[in-house]
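Presenting chain A:
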Amino acid sequence: MDISSVFFALVAIVAVVSALLVVTCKNPINSALALVLTFFCLATFYAMLNAPFMAAIQIIVYAGAIMVLVIFTIMLLNIRVDENKKHSHQLALGSVIGIIVLMMTGLVLTRGKVSQPVGDITNELINSQGHTELIGKVMFTDFLLPFEVTSILLLVAIVGAVILAKRKLS
Partner candidate 1 sequence: MSNILSVMTFLPILGVLLLLFIPKESKGVLRSVALATTLASFAVSLPLITGFQTNAEFQFVENVPWIAAGPFAMRYNIGIDGISLWLVVLTTFIMPISVLSTWTAVEEHVKEYMICMLLLETGLLGAFISLDLFLFYIFWEVMLIPMYFMIGIWGGKNRLYAAVKFFIYTMFGSMLMLVALIYLYFLGTKAGITDFSLVHFFDLKVDPSTQTWLFAAFALAFAIKVPMFPLHTWLPDAHTEAPTAGSVILAAIMLKMGTYGYIRFAMPLFPEASHQFTPFIATLAVIGIIYAALVAMVQEDVKKLVAYSSVAHLGFVMLGLFAMNEQGVTGALLQNLNHGISTGALFLIVGFIYERRHTRLITDFGGLSKQMPIFATIFMIVTLSSVALPGTNGFVGEFLILVGGFESSLRWWTIVASSGVIFAAVYMLWMFQRVMFGELDNPKNQKLLDLNAREIGLMIPLLIMVFFLGVYPNPFIKKMTPAINKIVAHTRIEPVKTAKAAVPTVEDTAPHAVPTQSVNPHASQPVAAPASH
Partner candidate 2 sequence: MDINVAQLFQTINLNVIMPEIILSVLGMALLLVNVFIPSKSKTYLVWLSLIGIVLAGFTTVTGWGSNITSFNGSVVQDNFAMFFKIIFLVAAGLAVLISDQYVEREECNYGELYPIILFTTVGMMLMASGTDLMTLFLGLELMSISLYVLAGFNRANVKSNEAGMKYFLLGAFSTGFLLYGMALVYGVTGTTRVAKIAEIVSGMPSAAGNTMLLIGMFLLLVGFLFKIAAAPFHMWTPDVYEGAPTPMTAFMSAGPKAAGFAALLRLLLVAFPALKPEWSDLLWILAVLTMTIGNFTALRQDNIKRMLAYSSIAHAGYALVGLTAANSTGTSGILFYMLSYAFMNIGAFAVIILVGKKGEPNGTVMDFAGLGRKHPLLAVTMSLFLFSLAGMPPTAGFIGKFYLFSGAIQEGYIWLAIIGVMNSAASVYYYLRVMVFMYFKPAEEEFDWVTVSAPVALSLAVSAAGTLIPGVIPSMILQYAQQAVKFF
């Protein structure tokens, strides 16, 4: 068990615990903060996977943009604590289904057969050319169209957010 494995285990534990906190915290703010922690953990994993660009935008987009937005909304709406009333059946049923999903996914992963490496991207290449550049090249060649589509997607999101959230002028 080398050091990276230990590190992986530690971060993984943190990620799982924080994810659990997201689900269990009564206060949405706490959930949000726990989620941010999870995002950080994932960013760590990306870095470990030699994908520094992904780690960066993980933090920038998720932790930086999305979660700020979420927290802002929570504050705006002044939501403090989650419900007092208990919905035991909801909890139970949800948990059961979730756990089944977990077990099944595990089974799927262990039974499945992953493809052999097909690409030519190696650690050496990433180290030599730089991750961002490599990503950029692929994105603007093979995946140019999806990339362009994201622009419209974001435009729609903006316009939509404006329409939906605007208060009635009266």
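Everything that follows uses one rule, which is that contacts are C-beta pairs under 8 Å (C-beta built on N, C-alpha and C of every residue); 3 or more make two chains touch, one makes a residue touch a chain; residues count from 1.
These made the cut because all candidates are chains of the complex that A comes from, given by their letters.
For clarity, every value in this text was computed on a predicted model and none was experimentally measured.
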For chain A, as assembled in this complex, the candidate in touch from 1 or 2: 2
Chain A residues within the candidate 2 interface of the complex: 107-109, 111-119, 125, 129, 134, 137, 140-146, 149-150, 152-153, 155-157, 159-160, 162-166, 168
